[in-house]
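Note that this complex is displayed minus one protein chain, with the remaining chains in position.
Up next is subunit A:
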Amino acid sequence: QSTLVIAEHTNESLTPITLNAITAAKRLGGEVSCLVAGTNCDKVAQELSKVQGVAKVLVAHHDVYKGFLPEELTPLILATQKQFNYTHICAGASAFGKNLLPRVAAKLDVAPVSDIIDIKSPDTFVRTIYAGNAVCTVKCDEKVKVFSVRGTSFEAAPVTGGSASLEKVTAPVPVGQSEWLEQKLTKSDRPELTSAKVVVSGGRGLKSGENFKLLYDLADQLHAAVGASRAAVDAGFVPNDMQVGQTGKIVAPELYIAVGISGAIQHLAGMKDSKTIVAINKDPEAPIFQVADYGLVADLFKVVPELTEALKKK
């Protein structure tokens, strides 16, 4: 038994969810290898070789991996699989992993398992369905188990103490049916949403994008990331990458503060594993209060600045 983890990275650094996927891979037992493919990813390969529990790091360089297109990465993963015969292939259940793994699975003629939250045995996985309203245990009898890993359900593997060997793999001939043009990434100095210890999220109750400043000020006092409900993203208050929920990001911080969010099940799906939940909403009937550890029924425009001030005092 052996597992290949497809590393997600920016060529500059490893994306944290890869470390959660490595932990899941280690849970299976057997040797864990990582595949790093990029335009120039020696730095990331070095980083990965020190991660505890990784035995081997396979590295593939080619200009065609710009943008990490699944059309180009899939043949590389298939060639690697042919060479090493892994029993399991996984990656984080991020936009990258979700985009790539089903394509790999279909090419291997196997059905993948998405977004697992637990591993019962090497062929039995747990995942959520219906926006987290049901938990499903599935058995995968495929010859190769291909699965994506929910980052918040597995600890990050320690980034020191490992000593993996590095091995170059040859990139297959480019496919050329797709081309990566550009990205518009949201710039932020705040912690990344899915790995932050504290998350402050805003909903429709914020009424405008400008009013999110109230949340940024609060977040600055808590070293928090800022998220949003689908309603706030759909209304154009904030960009899509801030969406927390069934179809957005799944977060599970130590502290989640929901401000002006009613708490539709689709939103709860993305945050109900948070350790402590605070809800601030002027509607006492809002469903968010049913999952909140501390609920404050109040006008957010009054109490959020108050909270920010109170936190400044320490």
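Everything that follows uses one rule, which is that a contact is a pair of C-beta atoms (placed from the backbone, for glycine too) under 8 Å apart; a residue touches a chain by one contact, two chains touch by 3 or more; residues count from 1.
In the analysis below, contacts and distances are computed from a predicted model.
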Check: Missing chain's UniProt protein name, "Electron transfer flavoprotein subunit beta", "DNA-directed RNA polymerases I and III subunit RPAC1", "Iron-sulfur cluster assembly protein" or "Protein EFR3 cmp44E"?
Finding: "Electron transfer flavoprotein subunit beta"
Item checked: Residue, one of A:29, A:67, A:174 or A:209, that touches the chain absent here -> A:67
Notebook entry, point to check: Of A:171, A:222 or A:244, which residue touches the hidden chain?
Noted result: A:222
Next item on the list: Among A:55, A:156 or A:291, single out the residue that touches the unshown chain.
Entry: A:291
Checklist line | Option touching the unshown chain, where A:63, A:254 or A:283 are the choices | finding: A:254
Checklist line | Residues from subunit A at the interface with the omitted partner, ascending | finding: 67, 69-71, 74, 94-96, 98-107, 110-115, 124, 127-142, 176-186, 194, 198, 222, 230, 233-234, 239-241, 246-247, 249, 254-255, 265-266, 272, 275-278, 289-297, 303, 306-307, 310-311
